[in-house]
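Only one protein chain is missing from this complex, and each of the others stays in its spot.
Let's turn to subunit A:
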Amino acid sequence: MTEAIKEPLDLVRLSLNEQIKVKLRGDRELIGVLHAYDSHMNLILGNVDEFVTVVDVDSTTLESTTRFVKRSMPMLYIRGDGVILISPN
């Protein structure tokens, strides 16, 4: 991956058919293979694992614990406006 990146979308283009990590609004992360994207960052991911960060607050002690809920999906369309960050995994 030493090819020159001239504009930000080049990084996404170079990640086609590679596994990427996507950070989404609402404390969600996706890891999957990038099949397609457009300039809105609408994405098609295959073999996706979704990790949702859930914070539980105990109603009596007010202690909070965070946990990750994992979900797997074979294919996913992601609307671009939910995307915060994309990184080659």
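As a convention for this text, a residue touches a chain if its C-beta (ideal position, glycine included) is under 8 Å from a C-beta of that chain, and two chains touch if they have at least 3 such contacts; residues count from 1.
Keep in mind that, in the parts below, contacts and distances are computed from a predicted model.
*Asks:* Missing chain, UniProt name, options "Probable cytosolic iron-sulfur protein assembly protein CIAO1 homolog", "Sm domain-containing protein", "Integrator complex subunit 11" or "Tax1-binding protein 3": which is it?
*Replies:* Per the UniProt record, the undisplayed chain of the complex is "Sm domain-containing protein".
*Asks:* If the missing chain were put back, which residues of subunit A would it touch?
*Replies:* Those residues of subunit A that touch the unshown chain are 1, 5-12, 21, 25, 41, 80-81, 83-88.
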